[in-house]
Structures are given as C-alpha cells and as structure tokens.
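Heads up, one of the protein chains got dropped from this complex, but the rest are sitting where they should.
Let's turn to subunit A:
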Amino acid sequence: MPLSTQSQSEDVQDVLVANLDNARSLSNILKAITCKDHAIFTATANGLKVTVEDCKCMQANAFIQADIFQEFTLKDDIVVFQINLTVLLDCLNIFGGTPAAGVSTALRMCYRGYGYPLTLFLEEGGVVTVCKINTSEPEEPIDFEFSSSNVTNKVILLSESLKEAFSELDLTSEVLEITMSPSQPYFRLSTFGNSGNAHYDYSKDSDMMELFQCNRTQTNRYKMSLLKPSTKALAISCKVSVRTDSRGVLSLQYLVRNDDGQICFVEYFCCPDEEVEEG
C-alpha cells in the first residue's frame, strides 16, 4: 500500500490527516452540494463538514462522519479552510469518475494548517497522483439559527416519492411553494409557471410518509433557482426530512447511504422568498 508508506515525519506537521479507501464516498456526497465553487471545510473530532452558500439565502452542508474515514486525525479541536470545490472534485475523479468494478481510488488527504495547500494523494492500481489545491481564508458561514425547538412542521418522506415530483417540476416557475398543514392538503409542493400551476399533494397516511408532525398551516415560497441544486442530494438519498421553523426557514435533510452502506447526511437551509398571506 503506497499510501501507508508515506513518510511519517510529514504527518507530524499536518493538522488534518484523513484516509479513505474509496474516494467515491467523498466525491459523491460533495457532488450533491456543488452549486457554487467555494466550499468551507470544517473538521472536528466528529468528522468533516463541507459548506457551500448561495446568495446568502441558501446553504448546503455535507456531513461525513469521522468513522467513515479509515483514518481521521486532528491536531487541533477544529480546522477550517476554504477551497474550490470544483477543483477538488476534479482531483478526486482524476482516475476517471466511474472505475471498473472492484477497482477503487484510495485517498489520503493532508492539511498542514493556515496558508498551506490541501494535499491529496490518490492511488489506483499502484499509480499515485499528488494534488495540491490552494486554500483560502475561510468565510464565516451563515448561521440560520435553525433550532429543532423552533420547528413548526416536520415530515420525513422516502426520497423516491419526492424524486418524481422534483424531476417533473415546472422550471418556468420562479418559486417552489411548500405548504405543510395538520389538515388537508397536509404536504403540498406547488409551482406557478407560464402555462399554469401545478400541485403535488402527499397524503399524511401514505406509506411514503415516514413521519408527519405538523402543528400549524404554513405556506412559504422558495426560489426555484436556490432549491434546484438540492435535487442532486435527493437523487442519491434514501430519505428526506423536510422541516420549517416559525420564520419559514426551510431545512431539508437527506440521508445518504454510500457504496459501503455507511450513512452520511446532506442538509440544505433556504430562506423563504417572501411573506405569503396565510389562509
């Protein structure tokens, strides 16, 4: 294993070292949050959190727990850096995106600290590629102050049922309206496009609905352009939790199972577009 024979002296200086047998586990989940180039990496003892933001109204987070990595070593309590996500994804797929069955790209990711590049060692079939990607000053991610105590409505659906709706969404509609209500229509997605409007109503008793906790009727509109990227996360997920808080901020949490059956999470936050008169 070429990766394990890297000189130990280098490791000593690195504040973050993470090894992964299959780089696809990381690239797949990072793909699900690519909507802007710049991503903030935050490593803690729990694992890695990657954050992408758009228009100060939307934030996408990918969580990769520490135990998904074969090795995950941190010298500090918290390590934060910003990096170009598109470049990182290109590097992770440097041996080609879809390798033959049984062949996987191994990854060793090292970061020496503030001002240093992120170094990737990628190995496939005995060939090692070393990539160094410059890091930049991390921006402060937006805190949506979304706390579970403030959640008004929450539903958990099997992703399968939402995939159909999202693939059929009328993209001529500027907004996606989400209605959650303890009475009919329970959970509704609406679009208002050039040729008319469309509603997708999910019954609360559906076997696609794993959990239905709605306390109050809420209707909020979200910019289609901001929510559309979440389709990528939906596509690889098996369950999705849709929550709104009292201000109408939307949280979409996707449970993603990777190739090895391990579980990762992707979370989207989105601010409502405008006030909609209720009733």
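Just so we're on the same page, contacts are C-beta pairs under 8 Å (C-beta built on N, C-alpha and C of every residue); 3 or more make two chains touch, one makes a residue touch a chain; residues count from 1.
The rule is short, and it goes like this: contacts and distances are computed from a predicted model.
Matching "Cell cycle checkpoint control protein", "Ras-related protein Rab-14", "Exosome complex exonuclease RRP46 homolog" or "Trafficking protein particle complex subunit" against the UniProt entry of the left-out chain gives the name "Cell cycle checkpoint control protein". Checked against the full complex, the one of A:Asp77, A:Glu137, A:Asp207 or A:Glu274 touching the unshown chain is A:Asp207.
From the options A:Lys132, A:His199 or A:Arg216, the residue with contact to the unseen chain in the full assembly is A:His199. Although one chain is not drawn, its touching partners on subunit A can still be listed: residues 161, 164-165, 167-168, 170, 185, 193-203, 205-209.
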